[in-house]
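In this view, the complex is presented without one of its protein chains, the others remaining in place.
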Amino acid sequence: MVSSKVAIVLLQGDGEAGTPLVFDIESIQKLRSIGVAGILTGTLPSATQQNAFLSVPLRLMAEEALWLVEKQLGYLVHGDQMVHTAAGAIRAEGMKEARDELERSFEAQREFKRQQHHEKLRRLGVKDECRAEAETDYSRLLESSLFVETCDSSTLISQRQREFDKPEIQARLAQQLRTGCKSQGDFHVYKTLREQGYFLSPGSRFGGRFIAYPGDPLRYHSHMTVQPAMDYRKDPLDLLQVVSGGRLGTGVKKLWVVGGVKDNDSTEDESERVSFFSVEWAGFG
Amino acid sequence: MNELDEGSFIPSSLLDSDDDADELPQDWSHIAKLSRGQVVVPKRGEKDYEPDGTNAQEMLLHKAKTAMFDSLSDASRGSVVKNLIKAYYVPDLHKACVPHPKGSFMHTMGKVDRNGSCWLSFFEFVYLAERGTITPYYKRKERDDHNLDPLLGIQDLYMLFKSQKESDEFAVYAHLKRLGFIVMQSSQNSAGASSVEQEKDSAVQKLRLRFCQTFESLSGSVSNPFNLPFYHPLQCHLTRYCTSAQIYESLNKLIPYIAAPKTQEELQKDMCTKNDSAGKWEFSFDVWKPQSNFKKKTPGLPDFQVVVFNKNSQKENFPTYHEMRGLLKMLRCKMDFLSGQANEQPNPTKTEEAKGGAKKKSKANKKYPPHIEQQRRIKRGYRSFVLATMDDGLVSFIKITETDFGSENVWFKPNNAPVRKEKGKPKGSKFNGEVIESR
Amino acid sequence: MPKYVPNAKRYKYPLPIHPLDQLPAIKPYNPISWVYWLYCYTFSTNQLASKIHAEFTNGKHLTVTGPEDMRYLWENGFFGTAQLSRSEPTWKKRTMVRLGLSEGSTALEHITEKRRTERLKFKQERSRFEAIKLDMRQRGIAEDQILAEERAFLKSLREMEKVFEEEGDVHLREVDEELFGPDEQLMDMEVLELMPVEGIFLTFALPVLDITVEKLLENLTGGEPSYADIHELCLKYVAYHHYRSHGWCARSGIKFGCDFLLYRRGPPFQHADYGVKVLEACKPFDTTLFSGAARVLSGARKPFILCYVELQKPESEVLEFWRQGRLDKVFCSYKVGEASYRRWVPGKNRD
């Protein structure tokens, strides 16, 4: 089942937790189908002058990445030296293979374009004898219009990155990622909501840690602004935040939600780990 | 196509991901039209409250997803052989070299060396590769032969970021670049300033510093003279206040405040006072508004400077006031509030300000009554910088502006109040601007 | 008709301590006028004829109960908040109207109440339509037809809005009987509450309340406070005094998630201009703390001011001043610095 897991690249320097990214569009599609939307952050080549519709890489929240690893749906890949090593290890045969690959892609493009061209000429009713002449011109034109693609995923390290999918490596990377988060409790809040079917996205713009959607954000309005996790027993509810949160929620039609995380050592059921409360302005006073 | 013109048909609601209209963009069916250059008015409010189990809704969601993923996979990055611009990443320099540079990106990006090669910073390299403007390769140091330099994918490029901070900064860089802003890395920019100039500067700097220090110590003793009991019960028997202003003035001596520098002189004084409060903060980018006559070599002062901050990283926090002040002292950019002054007292060393303010001058120099002028001053504030906040992929920008309520007194003065004129009936001098009670 | 008092006259003075603006004119050619002026000057005082009575109820709540006193504090600088109204004490007037005791103008709360009922009705209509829509979808009716239905529905809502008519009924509840004293007159249940910072301002900075500084401090922070006990209150007061003393009318910003709202003159004249959050200068904060308040405020088009207050002396020294009741020395040990926080949208700042 290794192949079906999504590779999550952790960008990190020395001793850093890492920024989780996904580069492969099929993987992104798969994540979406299991309730992980993430945020696209790269320039969309077909519309490079705007920020509303972006392309790969897909950036995940640390909590998302950790949940995917825990659920065996994804695995973490890291190594700032990996590209250097892979590039250095390439031998002449390797490069030849890459060039052959490019040539094959060109050949396919030529084939496709010629066919289209012929099709067009036929439709226009150009006679066969005139065609031969046009053909040489066209060939020159065609050669310069062949497309060299910059791929989303790496071909250099595609073999190497699979080797990261081993329990002990995953445990280490996950631990590293987890300790770099501002709040440890947020993971439990994320997990509980995710497993109840909510889609979550980063929520700082609405004054929260997460925004929760009842289904795919492409189709549904968000329902809640989820606050950073609280300690169930120790942290007092900040009433000033309740007041502004509740008012804000009324305006944007989102409930203001707090989750209290119970201690690690408690024997309670995992699903009882977080206790949620939803706050809403009562409409008077 | 020119980088600037391209953006003009895109509605402003699409420009920024953190649009007011809530949430994330949803309708990818527009993007196909967008890339064909048609004017697109994004539709809003087509979302549902929650899944209701109907097929119709399923269908709509399916359509939305298809539109999204089709747009993603149809938009492949790269260029045709004719326009191919190869850029080679040089690992030791963490930069990329374009041996045969061409194209409009060179107006605002890269540095051309003696051999005619263009050197791209790592951000420029990744950004241009993402757009499909250049084709990225990895330069293997032991070989001159490019035939053995492998082609890189987007994933490879990202994996070459040296730290989380660098990748966060790149996200902000790309966000601004996509909108047509001209963005330079701040450190890169100042390092580029000629060393001679810097040396000359430092001599002057030292002189100024000494002056400022004496000034500081003097003003320090003056600004806090308050050691008398403030509102002593006897005060009311000894002093008579004849106007509300006098009462206010006796009250507002109590709390010391930090006054913002408001003129060239005050700014220079502030800049050369000791600055150790910025901590680890420094500006990431110098940013210029989109402009067609930009000169890389003599860019002038940037329109604003940006710091980047990751709100979810354990290592980072929203800047404290001390850190903000430290950043303000380091600020080297155009300052709107000076534009009016530059006109009155031309200063040859600061022509940039005058130039930058020229466009706005007509607006800024328009005379308002003093109390309106005052409100505008308070509201606009003084020095400012932009704080780009990274929230797991969503970037939002906050403008932090030094404000100064302490230097202004806004109590109501009946004599300055706008006098409402009654038609055809000139007011008597005794009237004093107040409306007479009506029965 | 009740006598109309224009705002400019009613709120003539920005502070409860008035200047001596009734002094006679001096005529340079008339020495008698000089003497008369001097006489008036000597025997005039800025002091109130009698200080306003304030007391602590329910522990820390500093309240003013005299109807005249409540009015005075409201009209001279907008101090305090009436517990049964939004800001100005209007409860008695409103209740008279509600119980049909006298005729008068409709108070603000009455109008909002009515609007709320209307809004609720509209919303009921909306949810009824949502159900219809769901039903149509379940029956597989085409989307554009549903949209057309929706447009028609929205139109009908607007019609309904137009024809909404007034209704006024008076009924006395059982519990309302506690409002009447032995003399069968409506009692004023309303009291004016002062924020702790307002209490300090009207005791220490201006001699307005009949309460001593010592008693005030004891009630606010206890007899033997530590520095931690007084810290927050000091920060808030320093900021409050700063704005008040430069002429702003500062009132609680609680409903906007911040500490103070600043008005140029006061609530009857215009909406608040700024929202202020008081912070410690050297303490790091979580961004969530700001972004909520910033959104609420920007929704109301009010700039958001971060007011940083910094202690410049050792804590022990300040605490000692506090214990001695030397509030002047306490508060001038702090320094104020300000920055504004606003969302910046690059796309709107390109030219």
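Order as written gives the chain letters A, B and C; numbering starts at 1 within each chain.
In the analysis below, a residue touches a chain if its C-beta (ideal position, glycine included) is under 8 Å from a C-beta of that chain, and two chains touch if they have at least 3 such contacts.
In this section, contacts and distances are computed from a predicted model.
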Subject >> Per UniProt, the name of the complex member that is left out, chosen from "DNA topoisomerase (ATP-hydrolyzing)", "LAQU0S05e01706g1_1", "EKC/KEOPS complex subunit BUD32" or "Molybdopterin synthase sulfur carrier subunit" >> reply: "LAQU0S05e01706g1_1"
Original post:
Which of these, C:8, C:136, C:195 or C:296, touches the one chain of the complex that we don't see?
Top reply: C:195
**OP:** Tell me which residue among A:104, A:166 or A:253 touches the hidden chain in the full complex.
**Re:** A:253
**OP:** Using the definition of touch stated at the top, determine which of C:20, C:96, C:179 or C:213 touches the missing chain.
**Re:** C:179
Subject >> Residues in subunit C touching the chain absent from view >> reply: 58-61, 63, 80-86, 91, 95, 109, 117, 120, 123-124, 126-127, 130, 173, 175, 179, 189, 191-196, 232-233, 236, 251-252, 254-255, 259
Subject >> Contact footprint on subunit A, counting only the chain that is left out >> reply: 193, 196, 214, 223-224, 230, 232-240, 242-243, 246, 249, 253-255, 257-258, 260, 275-285
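Heads up, the rule we're going with is that only the chains that are shown with their structure count from here on.
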Original post:
When you draw the chains as points and link the ones that touch, which shape shows up: line, ring, star, complete, or other?
Top reply: complete
Original post:
Which chain would you call central, comparing Cα centres to the global Cα centre?
Top reply: B
Original post:
Per the centroid of Cα atoms for each chain, what is the distance between subunit B and subunit C, given in Å?
Top reply: 34
Original post:
CA centre of subunit A versus CA centre of subunit C: separation in Å?
Top reply: 47
Subject >> Gap in Å, rounded to a whole number, between the CA centres of subunit B and subunit A >> reply: 28
Original post:
Out of subunit C, which residues touch more than one other chain, so two or more?
Top reply: 286-287, 347
**OP:** Pull out every residue in subunit A that's touching 2 or more other chains.
**Re:** 51, 182, 204-205
Subject >> Complex contact set, residues of subunit A against subunit C >> reply: 51, 182, 204-209, 227-228, 240-241, 243-245, 247-248, 251, 283-284
Original post:
Considering the complex alone, what residue numbers of subunit B touch subunit A?
Top reply: 3, 6-7, 10, 13-19, 22-26, 28, 30-31, 34-35, 42, 47-51, 57, 60-61, 64-65, 68-69, 71-82, 84, 91, 127, 129-132, 135-136, 138, 140, 147-148, 150-156, 158-168, 171, 174-175, 178-180, 311-315, 389, 391-394, 396
**OP:** Going by the contact rule at the top, pick out the subunit B residues touching subunit C in the complex.
**Re:** 12, 15-16, 18, 49, 52, 54-57, 60, 175-176, 179-181, 224, 226-231, 233, 236-237, 240-244, 246-248, 251-252, 254-258, 289-290, 311, 317-318, 320-322, 324-325, 375, 379, 381, 386, 389, 396-406, 408-412, 414, 434-435, 437-439
